[in-house]
Each structure stands twice: as C-alpha cells, then as structure tokens.
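Mind looking over this structure? Questions follow.
Complex shown without one protein chain; remaining protein chains in place.
Labels run A, B and C following the written order; every chain starts at residue 1.
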Amino acid sequence: MTTAPRPTTAAPRQSLRTEILEARPVNLDGFVEEWPEKGLVAMESEFDPAPSVRVEGGQIVELDGRSRDDFDFMDTFIANHAIDVESAERCTAMPSAQIARMLIDPGVSRDEVLAVSRGLTPAKVLDVVKLMNVVEIMQGMQKMRARRTPANQGHSTSARDNPIQVAADAAEGALRGFAELETTLGVLRYAPMVAIALQVGAQVGRGGVLTQCALEEATELELGMRGITAYAETISIYGTESVFIDGDDTPWSKSFLAAAYASRGIKMRFTSGTGSEVQMGNAEGKSMLYLEIRCILMAKGAGVQGLQNGSISCIGVPGAVPGGLRAVAAENLVASMVDLECASGNDQSFSHSAMRRTARAMPQMLPGTDFVCSGYSSVPNADNMFAGSNFDTEDFDDWNTIQRDFQVDGGLRHVREDEILAARNKAARALQAVFAHLELPPITEDEIEAATYANSSNDYPLRDVLADLKGAQSVMDRGITGLDLVKGLESAGFHDVAENLLTVLRQRVSGDLLQTSAVLTGDFTPLSAINDPNDYAGPGTGYRLQGERWEQLKKLRHVTSSTNPETEVG
Amino acid sequence: MGAREGGPLGERLVVGVDIGNSTTEACLAVVAPDGSITYLGTDLTRTTGVKGTPDNTEGALKAIRGTLTRAGRSAGEVGTVLLNEATPVISGLAMETITETIITESTMIGHNPTTPGGEGLGVGTTRSIAELGERQPGEPVVCVVPHGWDFDDVAATLNAAVAAGVDVVAAILAGDDAVLVTNRLTRPIPVVDEVSAVEKVPLGMLAAVEVAPPGRTIRTLSNSYGLATVFGLDPAQTRQVSPVARALTGNRSAVVVRTPTGDVTDRRIPVGELVLHGAGKTLRVDVDAGAEAIMEVVGRAQPLDDARGEPGTHVGGMLAQVRDTMADVMDIAGQPDVPVSEIAIRDVLAVDTFVPAEVRGGLAGEVALENAVALAAMVRTSRSRMQLVADLVSEGLGTAAEIGGVEGEMAVGGALTTPGVDRPVAVLDLGGGSTDAALLTREGECTAVHVAGAGELVTKLIDSELALGDRDVAEGVKWFPLGKVESFFHLRHEDGTVEFVDQPLPPHVFARVVVLTADGPAPVPTRHGLDHVRRVRREAKRRVFVVNALRALRQVAPGGNLRALEFVVLLGGSALDFEIPDMIADALAPYGIVCGTGNVLGTEGPRNAVASGLVRAHTARLAEEARCPTG
Amino acid sequence: MSASPPPELTTADYPLSINRPELLHTPSGKPITALTMDAVVSGELSAEDLRIAPETLQLQAQLADASNRPQLAANFRRAAEMTAIPDDEVLAMYNALRPRASTAAQLAELAARLEGTYGAPVCAALVREAAEVYARRDLLARPVADSDQ
Partner (left out) sequence: MTTPTATAPDRTVSLREVGPARRGTRPDEVVIALSPAFAGHFSKTIVDVPHAEVLRQLLAGIEEQGVTARLVRVIDTADLAAISHTAARLSGSGISVGVLSRGTTMIHQKDLPRLSNLELFPQSPLLDAPVFRMIGSNAAQYAKGEHPQPVPTRNDQMARPRWQAKAALLHLKEFDCIEAGRDPVEVEAVFSRGTTG
C-alpha cells in the first residue's frame, strides 16, 4: 500500500486511512438495507403474524391468525403433521420469555424443552427466538443439539469430475475426521463414476464414513438404492407455497420421497434455509426466519430425521442484511429444538473477509452441532462444484488451531503428512482395482502418483472424458451395485476396504442409520440421538473435549516440544 | 447349436482365442472323434495391454471363461486352448505439412469475415480514421479504423468526411462492425471487418478493398490480371503477386495493399527423403512430392525390407519416432531391450491431406489450407511373445495352451464358415492399425500380407482435415452417419431424408451438424456444412481402405491379378462400418469379384474368424495325425 | 397423530445391529449375520439381500416411538409399506404427487392402488390428504400444459 499522496484529481480528496479501509476485502461484500414489506428482513418484521392456535375436535382450526379454510398448504401440512395437537394450545399460550429461558436454563433438560416445543406454532417459535441474543442462541444450541457428540461433513468434488481426485481427497477427508462426505458433478453424466470414487476413497480413509452424491431426485435415489451412496441430503423445501411450487414439489410429494428413502434403508435429510424465498421474489412479505421456521416444522411433520439449514446457498442474502447471521444461528437452533438432526451450513462461499468467514462459523462451531459444516470443502474451493464453501483445504490448519485454542471439537484433526500420502495413494490404487474389475476406463500409474501428491484437479493427468462418460453410463446400464464394489476390492486384495464397505452396506439392512442424527463410528457403532443423546445440564456435563480426543486435537503441524525445544512434536 | 451333455468318449473341448489389437475373441467348440466340429459359443472382450505382450493374458482368460460359462462348461473339461500367432505388425502414424503460406509486409488481408459490409471494389490510399479530417478533397481514401471505435461514431466520422469532400472509397475495421457502419453511411462503400491486427496495416499505401454480394465470391483481387489492372503492374510484378490472387480465391471479401517489397509466398517445406529398401533395390523419394509419387516408389520396392528417413529431416523424425515407440512396446522386463535396428518398417502408406493453418504474417488470423502428407508405417519384429502368453494362459486355466496358427491363415479358415463362400477365397481384415489380406487357393495353400494404414489413419485424417482437434469427435464422425438438426422436431439425414421426432431435441444440438450415435445426436463442432463433413469422411475412408484393399489383394492375388480372385470376405472391426464394405465392393466389382462382409459360423458377422479358424486348423491337424500316426 | 401399538422395544435395544441382531433379516429371509464377505465372494449374496425388510422398519418405528418421535415413526411405517413397491414405480408415484401433475381421479386411483395392490393404507392416506389439499389450492393437473406464472 502506498503512503505517498496521490496526484490530485477532480475527485474530492480521500484520507489515506479511508483508502486503506476501502481496500479491505470486507468491502467487496454486498450489504443492503432491509425491506420488510417484501420480506428482505432477517427476523424482526412487523409483517410476521402473531402467534395463535385453536383446536377443535382434535384438529387445529386456527394457526397464527389464519383460520383453517384460509390455510395455504404449508399451514395445512404443519397443522396436520408437525404440531402436537394435545399440547398445542397450552404450549403456545406459555409466555415466550419463559420458553426462551427454558432453552438456556441448564436446570431444564432437553426433553423438558421438547415437551413444550412440539406444541408450538411457527409464529410462536419465532416469538421465542426473537428474545434471544446470539450468545443465548449458542447456549440453547449447546443443549438442544440432538446428538451428544458433534461432527462435521465435507465436500469432495473435482472441477474436472476426475474420479481419482475425488477418491484421494475423500480418503484424506475421512482421515481428517469428516463423518459424512458429499460430492456433486460439473457434468452430471459423470455421477456414477464419481460416486463410486467417493465411496471407495471414504472407506479407505476411515471405515464407516457415510457418502452422498447431490443430484436430481431420481438419480440420487437410484445411486442410494444401489448402495453406491449411503445417504441423501439435497431434498429442498421452501417456506411459501408459491416458491415450493416453483420447485415443482409440495410437502406431500416430499414426505412421500422421504418415506421412499427410508423404505430402501437410506439415511436422508431435507435442505432449507433463510433467504431462499425472498431470493426468488415470493417471500409473501414474511421475514426470512419466519419462513425458515415453517420449513423446519414442515420437515418435522414429514418425519425426516434431520435437516440441512443455515441459509445454505442463499447465505449472501441474510449475510447482507442487519442481524442476518443472528437469524442464521437461530434457524439452526430451531431445527435442534424441534428434535431434528441439524447439518448447520457454513458450506457456501460467504465473504471476501477471512475475519467474517471465521466469525460466521462460531455460533455453530463453539456450541457444536450435529454437523458444524454441511459441508467443509475438503478440496480447494476452485474444485468445489457446490460453488465454493466457507472453508476449504487451505483453512485446515487454521480450523485445527481454533479447535485447540478454544478446546472445542469441530470434528477435524491434524494428520501427519505420511499418513495422508499413504491414504491418498491407497485410495487411488483401490479405485484402480475397482475400475479394472468393472471394466471401466483404466487408471494409470501416473494418475496414482499424481493423486498421492496432488492439491487440485490441475495436478492430475487429463482423463479420456468420452470413455469415462461411456463407462459411467455402463455402470447404470449394467446395474452395478455397492456389492460389485465390495467384490472388486476383495478380489484385488483390498480386504480391509472391502470389509469396511460391506459393513456400511449391511447397515441399511438394520436401519439403525435411519434414526435421528445417526453416524457410524470408526468401530462401526451406529451413534444417534437414541444411544448418544445430548445430556447437557450445565458446566461439567454434556459433551466435553477431553481424554484421547483432546490429545489428538492438541497436535498441530508445528508445535515446539517442551522436553526438547529444539525440536517439534507431532 | 447347444451344449451336448457328456457326449461319446474321445470328444475334445477346444477353445480358439484371437488376440487382436483392440478386441480378444474366443470360440468354444467340441471336436468329435470323427473330426466333426460343434461350436458351443463365442465371447468377446477388450484386449488387455498391447497385442503380443504378456498383458494379453488377462483378456484372453476373461474371454475363455466367458464362453465356458455361457456354454455351461468348466475349465477342467477343456482339452486345448489355441492362440493365434500374432504377426507382430504394429503400426504408427505421423503427419507433416509440406507447404506454408507466408505474408510479408502485410500486403494482403485474405480472411473471410462472416459479415463484411457494402459491395464492390474500392481503390485508394490507406489513411487512419483519426486523420480523415486533414485529407484534401479528391484523393481516394481507404479508411483504416483501429480498435475501440463505436460503430455509430465511425459512421458519423465517415459521413462528415464525405460531406467535407473527402473521397472515402472503402474501409477496414478492427471490430465486427462492417454491416452496422455501412447501414449508416450516406454513400455506400465496401467494408472489411474483424481485422484483428489492423494496426499493422501500412498507412499511406495504395490499397484495394473488394466485397462480393452475399453468396458470391470476389472477382478482381482473386484474379492476377485484376490485381495488375488495379495496381498497374508489369508482367514481372504480376507474376510476383499471383500467389496473392490464388490465396484470395473463394473469399467473399479481401484487401490488398501495395507495398514496395510486400509479397505472399507459398513455399514448400523440405520434409526430406524417404529411403526405401526392397526387392534388392534402394529407392529414394522426396516426401513433399506427395502421396502418389511416394506410393509409386513404394510399389517398385515391393516386398519392402525396410524404410528409413534421412536423419535430421522431418521424415527422419517421423519414422524414428514410429520405431522408438515400437521398441518400447517390445521391451521385455529382464530381457535385453529390442535393438531399434531389429525393427524394420515393412510397409508405408502415404496419403495426401491438408491441414488448416494460420497464415504467417496475416493481419486477421487468415487461415490457409496447407498441404500435408500422412504416413502410416508398419513394423515387423523378429520377436513374438505369444508363446509366453500361451504359457501364462495354460497356467491360469490349468489346461494345455498352444499357438494354433498364424492369424492370416486362420482368418481364411474362419471366413470359409461364412455361408456361400468357397475356395479360392481371400479375406480382408480391416483393422485399426493395419489392413491384412490372406488368400486360400483351391489347393489349400495360404498366403498372407499386411499393409500399413487402417481405421486409426482414417480417424487422424478426419480430425486434421476438419480441424476438429479432438480424436473422439473424429471417431464419431467416422463411425456414425451425419444429420442436420433443422428444428427441435425434425432432423435431415445425410441422404436428404427427414426424420421427425415427437420429443423436442436437446438445445445443444439445435441447428447443428450432428453424428447420429446410438444414444442420440451429438454435435460436430465445425463451421463446415454437412456435405463438406461427409465428403471429408468418405474421402478419408477411400484413400485408406479402398487403396489398401487393392494394394493388399494385388500382393496375394496370383500374379498380382485381381481377376484371379473369386470370393473376397471382409473381416475385422472396420468391416462393421456402415459404408466401407460397400466402397470396397464397388471398387472390386469391375474385376468380377464377389465381395461382402463375412458372417463367420453364419452367426458371428465379421467377428471371430481367427478364433474359429484356429479350431478348424486344430481339427485338421488331429485328422492328419489320425491318418499317419507319428513314430 | 399416529396411535402406534405400545412399543415392545425400548431405546436400550438400539442399535439393533449390535444389541438385537437376531431380530434382523433381509427381505430374502437371510439373517443379517449371513451377510459375510465369504457370502459375497461365493456369490451367494445379491443386491436384494442388502435391502431393508418391512419388519425391520416396523422395529425402527417402535424405537422412534419409544424415543418420542411420532412423526419419524410414521415415516418408517409408510416406508415399511413402500418396501413392496418396485423402485421405478416409487419414483412414478412421487412424480404423480408433484404440483399439477395429476387430476383428482388419478390421485384417487393412486391411493386405491397403494391400498389394494400394495396393502399400504398409511401411504394411501397421505395421498388422499394431498388430493384434498391440491383441490383446494388449485394444484391438480390443468388441461393446458404450458402456462406462465
């Protein structure tokens, strides 16, 4: 930056400090004024309805100021399926301040809060969280998170849809701690091969990591049915009837889809987030958070075990209005306080400012959520086919350091270079074996060498895309399933990987992963809100980062040894 | 024909395996004691590794197991596995441009903007639009407009100048604005646009700008005497500028600037001499003499022992490159490398082609079609490693495996199982790298030859002549018929017929020339029309397969006389092509030859000839031994 | 909402794959313990064996009820009914439920098919409820396909 005075131009003179501030990345972000009439407002809008509920003959006949015959389909669905009719009138009549206090009071257990929240209307829920500042919201999240143990989810994609890269990065991601890995495509026809790569790579890195491939419903479901992927997440829902219809769905079609996934033993969660409705110009004059609460209750009513929210792909909208990130933190809390698994966003490029990017994640990272990011880009953002995440591979060491600084478990850990190289190499070889077994276009030794040491898709030899696409098509045509992957791995001598994948596949027969917030631990124990319920009851209780896990998180790339300060540990 | 359960004693189960360049085929059969053969089935898989190397084992085993499972037999029952002796011909390709067009001192702008403006011829002195105001009336001016000028401003400036009496007769624009500007002019003039390097146009020089009406081509600047007239040239100068005229032929618009020493040369690049050893002679031919000359000399050097290129020349490099790759292919771990000297080039096919190349010194990215020669070279090696493959197969399967015979001969045997075929029969195996011919005489003698050039070369020619720069697209153009998507609901096939569809076609093929692949139309990224693409495709096939068919058959035909042949059966991957068989049949018709695509075993089409031939040969040998037992 | 029978299973039985494997079997009747690598290699297992059985979904529904998640339980019960429906028909049914994709009659037909052919009353109820709401909110199929909103 220059300190010399600039040549005077026609423009009025500017202070040197202003010039420096003007040049700060945060000023590349966009900010707008609120416009409540149109719903361009985070969570404080006089146009949101006042809470009200009336029950007649075991049916809700009035909801937030609307009587049943004026219900749009969101009202109807929420009234019929989401709200507990028996307790509705009593709970909604409780003072909002009392419910808000229950949320942060260590003396009130999670179950006691759920007993109240299941009877609340959308407007009532909004009325409650509006009373809470961001620290209180974090306090509430700490208690209401469904699973006791927090976790994290990663994105593993490739700008060239290169399956070898996806496999290697999935292996590294799994090794670094992601409990779930998600991929998607630039060229959709590549999906089967990349999904296979993700599954194989993940099981190399850490047995039991769950994978998914975000696609249009039909293909996503088919890959899941075949056991090539293990769960699904990109089933979008919206807070107004008109936008829901624009998305060519209704609460009933989505509920049917939810059951379809469960009927194939596949874990699934919906996706929603503040800002999507106003982004599409049909917010019907309601605040972003009110509409998101309707989404959350709709998901609850559909009987899905969880929800991905936290604005997600619309983060630029709440990010630009006053109090926007408070609303985003609140929507995560609401998902948790109605007992849904919450994969809490932090998954889209959000700001030019590193400081803002970090701050944005604190309300999820510090209290901990079921998945702090949904997900964290475990590839360089240039390779991120979800249009970039809030964090990527360059941030690994910063993330690990923040975990260590605050003694907070963000789901990741530092891993030594040699372990990472070994995993990446093995993943590429395992995939090479599977491709050979399935007669897919071969993977060369050069590609394996590249995969071992690569950072981005530019570091790999180019694939014969046409041949790959033919291969991908044949995977679908020949009805390849997860079982074929197991066979390929086993016959090529990758016994451990084959065993890992088979165990994951076996889980769909047991259905254990269908329960709320379920993940698979390293020893293949299903860990869900049932057998790992959040038992936070104040200081010293609930999940604490300690013992072996804490020892893991104390390790960084460079830590000076106290026994011999001339050396580094780890 | 189904699998016979059990069967009488002495029945033998044999598998013939043909390892080709791209596919490995297996044929399972039962040989009864009386020598009668019952075919139980066939299988086909991708060849693993380079033909003739141990890597082939995996593919071979896969194909064998394939047939066994289909026929419900087990490896244990197999008596013998028969492999083909792959005649170790491996082919390589190389292409060299032998001409290049160079423009010196920017005398010519010969590019063809899609939308020039105005019509007619304008001759005047080149002046920058910036200094138009200063021109004195009367002087004819060709206005040169640099980048960054808005079309409205250009038109206004020109109109003002004209109003002030400046005689603007033509304009040369940097941007794509010719029509926009002419539409706004008070006095119409010819305008050439999209001259990207407009700043290099020499100012203050006499220049001519010509634009033809839509659908026409220029008349004056593409005619040497037209140029002479415009610039007042004497015969010597006229001779000098004749390349300019030639370079501009066929354009709708052009600019020629008269500079003192400016010139367009069309020079031949010395590519070097091809040295051919054969028939006890050593013959030399300049590669830039073109394909015809080369092939004529190759013909005189038959049978070819080796071909080399003058070291240090392009052709030297071309052939050396081919040799080296062959050497690598034949290297065996743990064994001494194959000395490059052992690798003899036993046939060469030269094909004239052209490569669109950017003109050196051009001002608008002019492209000229440069002549080029493509060479397909075929290498024979003294090492075959099929025996090694046989050993590995036997090991992997736990049964005996042997070399059952040489490809060519086996192929004829298999071809004979085509209904309606009898000796003497010749087969043409249209492969990827080489075109093979074999003849089986009435007396049962068999001769086989291999000539360089086949499917791969066709693909390369299509790729370069259409400037696709994408082998896969070229492959598509080779394999599938063409069409033009005329609306979302109908497309016109290359034969002119129209096909209507009820589901709208995908947007990315709208209004495009497409290849009609199995999974729908795929766009061909080219500016050329359907007819041009079709012509290039058929020419490439003709220059390779028709030429090679005749070459190869002449080499096996008694006394090189094609009329002595009766049946010609086409085999191999390219025999499945939708037009090559017809092209070859047409070419052979005049010689009274029955030619068609084989139908091995009456069921397999042009496939599996070698594999089933192996079985026949094996059976014949058994019969021999039965008649005169050895020892 | 869903008045499910008093759960026989308690949350202590979760995860079934570890605590109650004896309750788990594949639709083809194999016990979950039969899903071994040897079985895969020997080719005894098909993809069918890696699907979830309706009985298992009923067990998970009991666990959901036992952990106070009635909506989740209801979802599992719909899923149990759906195990009988072939993959492509499941997708077809889903598409039929999209806005303005079906007429009232078509939805009634769908509900009937669910109940009749597949013995899926809970799913049928969901479709009938949708039909009623769609009619009220103008989301049934319209005669003219192409319309701008």
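Going forward, contacts are C-beta pairs under 8 Å (C-beta built on N, C-alpha and C of every residue); 3 or more make two chains touch, one makes a residue touch a chain.
Note that the structure is a prediction, hence the values are computed from the model and not measured.
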Exercise. Just one of B:Thr115, B:Thr217 or B:Thr325 touches the chain that is missing; which is it?
Worked result: B:Thr115
Exercise. Of B:Phe231, B:Phe488 or B:Tyr591, which one is in contact with the hidden chain?
Worked result: B:Phe488
For this session: Among A:Met138, A:Ala230 or A:Cys314, choose the residue that contacts the chain missing from this document, as touch is defined above.
Result: A:Cys314
For this session: Kindly state which of the options A:Gly281, A:Pro461, A:Gly493 or A:Gly538 is in contact with the chain not pictured.
Result: A:Gly281
For this session: Check the options A:Leu40, A:Ala88 or A:Leu553 and report the residue that touches the missing chain.
Result: A:Leu40
Problem set entry | Contacts of subunit B with the absent chain, listed as residue ranges | 115, 150-151, 176-180, 183, 214, 486-489, 504, 507, 510-513, 523, 525
Problem set entry | Contacts of subunit A with the absent chain, listed as residue ranges | 28-32, 35, 38, 40, 275, 278-279, 281, 313-317, 319-321, 348-352, 381-382, 384, 387-388
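Here is the rule we go by: only the chains that are shown with their structure count from here on.
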Exercise. Measuring from the mean C-alpha position of subunit A to the mean C-alpha position of subunit B, what distance in angstrom results?
Worked result: 51
Seminar exercise, completed: So, in whole Å, the Cα centroid of subunit B is separated from that of subunit C by 56
Exercise. When the centre of a chain is set as the mean of its C-alpha atoms, what distance in Å lies between subunit A and subunit C?
Worked result: 25
For this session: Spell out the residues on subunit B that touch subunit A in their complex, using ranges where they run on.
Result: 46, 472, 519
Problem set entry | subunit A partner contacts - residues on subunit C that touch it in the complex | 1, 11, 14-18, 21, 24, 26, 32, 35, 37, 40-41, 45-47, 49-53, 56-57, 59-60, 63-64, 67-69, 71-76, 78-83, 85, 87, 90-91, 93-94, 97-99, 123, 126-127, 129-130, 133-134, 137, 139, 149
Problem set entry | Complex interface listing, subunit A residues touching subunit B | 439, 464-466, 473
